[in-house]
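Take a look at the structure set out below.
Heads up, one of the protein chains got dropped from this complex, but the rest are sitting where they should.
Entry: chain A
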Amino acid sequence: MKSIQVSTTINGDPVEFLCTPDEPLLDVLRNRLGLTGAKEGCGTGDCGACSVTVNGRLVCSCLVLGVEAEGAQIETIEGMAQGETLHPLQRHFIEKAALQCGVCTPGILVAAKSLLEKNASPTDEEVRYWLAGNLCRCTGYDKIIEAVQSAAAEMRGEV
């Protein structure tokens, strides 16, 4: 299958790549661009470990084609911290022990950031429903919900 040239923006950087028409964005990120923060847990959109945003919309990058990135703004976990400064969600995830093995963590952080951009003061239930597409097998989710809420409180200037 002949490859197609794609021009896009990833975490603010201009990026060009070649991919085949049937190649998922996740494979492009991981195999062609060395951005391995997004993980493949299922390849069928059931686990959320590959979550990224495309033009601000939260997606499973395993269900988006690489060619759909043409002209888009893509944000991945690699773009979340600003230099040495972690995003409040990243810091609270570490401090609240919201990760054990950590393989679902990039996807959950991207999804949680997307939630807080839409709703700065979610209820616990809203956090649980928003993150229902992100499987975590280690934590039982409790500490993830706590970390999202404490990061949200900090981002609202309450701490």
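Before moving on, here are some points about what is shown:
Keep in mind that, in the parts below, a residue touches a chain if its C-beta (ideal position, glycine included) is under 8 Å from a C-beta of that chain, and two chains touch if they have at least 3 such contacts; residues count from 1.
Just so it is clear, contacts and distances are computed from a predicted model.
Considering only "Mono/diheme cytochrome c family protein", "Molybdopterin-dependent oxidoreductase", "Rhodanese-like domain-containing protein" or "Potassium-transporting ATPase KdpC subunit", the record for the omitted chain gives "Molybdopterin-dependent oxidoreductase", by its UniProt protein name.
Among A:A38, A:A72, A:L116 or A:A152, only A:A38 touches the chain that is left out of the view. Within the complete assembly, A:T105 is the residue of A:T8, A:S61, A:T105 or A:S150 that touches the hidden chain. Interface with the hidden chain, as seen from chain A, comprises residues 1, 20, 27, 30-31, 35-44, 46-47, 49, 76-78, 80-81, 86, 90-91, 93-97, 99-106, 109, 125, 127-129, 131-145.
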